[in-house]
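Dumping the structure here so I can ask a few things about it.
Apart from one protein chain that is not included, each protein chain of the complex appears where it belongs.
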Amino acid sequence: MYQVGNLVKELTEKHGRARDSLMPVLQGIVAKHSYLTDEAMVEVAKELDISAAEVYGTASFYTFLDTKERGKYVIRVCKTITCAMKGKSEILEVLEDMLKIKVGETTSDKLFTLMETNCIGWCHKAPAMLINEMPFTELTPERVVEIIKSYMKK
Amino acid sequence: MINLTINDQKIRVPAGTTVLEAAKKLNINIPTLCNHSDLCVAGNCRVCLVELTGARTLIAACAMPVSEGMDIHTNTLKVRNARKHVVELLLSEHRSDCTKCYKNQKCELQALANEFAFGDTIFLDLVEDHPYTIDRSSPSFIKDDSKCIRCQRCVRTCAELQYISAIAVANKGAHQKISSFHDRPMSHVICTNCGQCVNRCPTGALVEKTYIDHVWDAIYDPDKHVVVQTAPAVRVALGEDLGYDPGERVTGKMVTALKQLGFDSVLDTDFSADLTIMEEGTELLFRLKKALVDGDTSIKFPMFTSCSPGWIKFIEHKYPEFLPNLSTCKSPQQMFGALAKTFYAQKKKLDPAKMVSVSIMPCTAKKFEADRPEMRASGFKDIDYVLTTRELAIMIKQAGIDFRNLEPGHYDSIMGESTGAGVIFGATGGVMEAALRTAYEIVTGREVPFQNLNIVPVRGMEGVKEASIKIEGCTSEWKFLEGVELKVAIAHGLTNANEIMRLVRQGKAPYHFVEIMACPGGCIGGGGQPIPTSMEIRKNRMKAIYSEDEHMVLRKSHENPDVIAIYSEFLGKPNSHKSHELLHTHYVERESY
Partner (left out) sequence: MRHKGLNKVDLIFEKVDLREVLTKAFRMSSEEIIQEILESGLKGRGGAGFPTGLKWKYTAAEKDPDKYVVCNADEGEPGTFKDREILDKVAGKMYGGMAIAGHAIGAKKGIVYLRGEYRFLLPQLMRELESFHAMIAEIGYDFHINYALGSGAYICGEESALFESIEGFRGEPRNKPPYPTTSGVYGKPTSINNVETLVTVLMIIREGAGVYNQLGTKDSRGSKVFSVSGDTPTPGIFELELGMTVQEFVNEFGDGDTKAVQVGGASGFCVPRKRFTDTIIGFEGVPTGGSMKLFNSSRSMYNVLRNYLDFFAEESCGQCTPCRVGCQQLLKGVEKVKKGEVQSSYLNELVKLAETMKIASKCGLGQSVGNAFRTIVENFKEEIIY
């Protein structure tokens, strides 16, 4: 759990307080903290003068606007057909082994969350995954290990 | 005007009419589910699909505006098959334990299933795949997601009519659901318990929490004296659940039925409505005096009425800085409750510990109000059980009472007498009108200057109504009000209330006194009233309320003999110390979500 502090205020100063600021504000929070706490959603609701249920309802529509606790790095492995054909399962296994978590879980040090996601637009370089917003493609078990190691060192 | 044909019948309708509305004019019935006359078009259930010649797909009649030359067919094989599929799909997501369901035979999905989907089930059961929850946390209603068909009527009601959005659509795809803020219990969110969603839910997904069995237990307990009170708006709507048309007054039959059900004392909330006028009217005059004569700047205007528990919770959540503006008066239900176990008990020599106080209300929020910790002034829970109009109808049916052939009865004495002023509490503007009838007379010694006491400007279905009365010819005690133009406003439905509150927050509300009722039309459109509801139904109920008023001998609260008696025998005078102990309350600030 993070403290939302002045972040919501800063974001609404930047994007405005009309309804169409909701997405950029939520995206801004997620970019910094990986997910939306209830406190953050309540703050956003107050700033934009909409109901908290509306904020939650909107956020929960979008896969990347997580409302459950996530690690600093959210790994999203593409599960759509080409990635599935080209070894997604093996990639997931490596990640699960390495991070000692299952899909949907977060490491105890809150560094990594492992998720699956739908097509991220790299079918010609499958299998692919996102770590936060960065895509990684043509994954092999070896490459995945390297990538995760580099994130662990960050 | 637009020309089109529906099922080969020609019709001419104004532009902007939907296909559904045009069909209705031809008496062609197109089934609907997500559609509701009080709400914006959704077009999401897809039950109202019809065939438009030349279109690639079927169209939703509720969402399609007519256009010139349209050729519509509502009953082709293609339409029937699609409708059957749609209903079957809805059923596959819906826990169909119909015979046990509170909405059995009152369920719109069940009615459609009966028409389109009887016989063998086509599709696989999906109920087992969903982690459905049943939320019983609210004292007012139950939210059972396994019965929900995602028509979003409740969401639209909460947003459009009530400006609360305590519930919203969450998630997407197979996981889509109607959710409070992050799935919190309904008792722990901004929900006002108004029950407007319950009134509009087509299935058993939102139903009142019923206390019928508790009341039966009390009635059959020989040690208990069960007192019942009936709210003003119940008598003009109860009939609808018992086979009458909307707007039929059934007051006398209702009283007889209550006696036959076994209630020991059948009394009237109208009595405490009159009492509310005495207390609230006096409070208003005192506030004016403090502000105008004593120059007390701590006195806040406008003063708001406090009879509607949905409105109270709304302001506690959304505008807590204006809680000092609320009248401290309890609602008529709670005034009644506090007196039943004190004054009434003394007079009737009853042990209040052995009394059970039941109220019949057009309202689900009253169930919450009765549970508030503040509502124990008598030393006991002032109101033990609140039943809605609908629940009373169920009890009458359960008891096998032939309602239509009942002889009209009379309320019992002491707290059963009422005036027309108390009756009109049931309609938007009624509290205001009742208050003006009394306050004007207190201040001037004369009746309000409106023909036949009917203060027409405060009546009707307009969302926000404004009126002003110039006070002239004051008695010496109230000379400081001479020439003052008393400005009032009335709002019903919380979206309209919110409009007024916005003005108040901006300092742009010039009113002295504002009446707010949480529900559209006031209590006649309450969340506990018979289902269905529509503007037309509410107007009929409203007409009945005013006709009830016109038929009363006494039409001003201060002339109610039971009210006069209780002041002389028990309370002293309005806003006395004892009044404050029993009849007034305070409010709490609540979270904004």
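We call the chains A and B, going by the order they appear; numbering starts again at 1 in every chain.
Quick note on the criterion: a residue touches a chain if its C-beta (ideal position, glycine included) is under 8 Å from a C-beta of that chain, and two chains touch if they have at least 3 such contacts.
Values in this document were obtained by computation on a predicted structure and should not be read as measured data.
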Sole contact to the chain not displayed, among B:K172, B:R502 or B:H551: B:K172
Sole residue of B:N27, B:T57, B:T297 or B:Q506 that reaches the chain not shown, by the stated touch rule: B:T57
Hidden partner chain, touching residue among A:M23, A:M98, A:L111 or A:I147: A:M23
Residues in chain A touching the chain absent from view: 18-24, 26-27, 30, 57-58, 61-65, 79-82, 84-85, 117-126, 130, 133-135
Absent chain, residues of chain B that touch it: 41-47, 49, 56-58, 60, 63-65, 78, 81-82, 85-86, 89-90, 92-93, 122-124, 126, 129, 149-150, 152, 169, 171-176
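Operating definition for what follows: only the chains that are shown with their structure count from here on.
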Geometric centre distance via CA averages, chain B-chain A, whole Å: 44
In the complex, chain A residues that touch chain B: 38, 41-42, 45-46, 50-58, 60-61, 67
In the complex with chain A, residue positions of chain B that touch it: 159, 164-172, 179-182, 189-190, 592-593
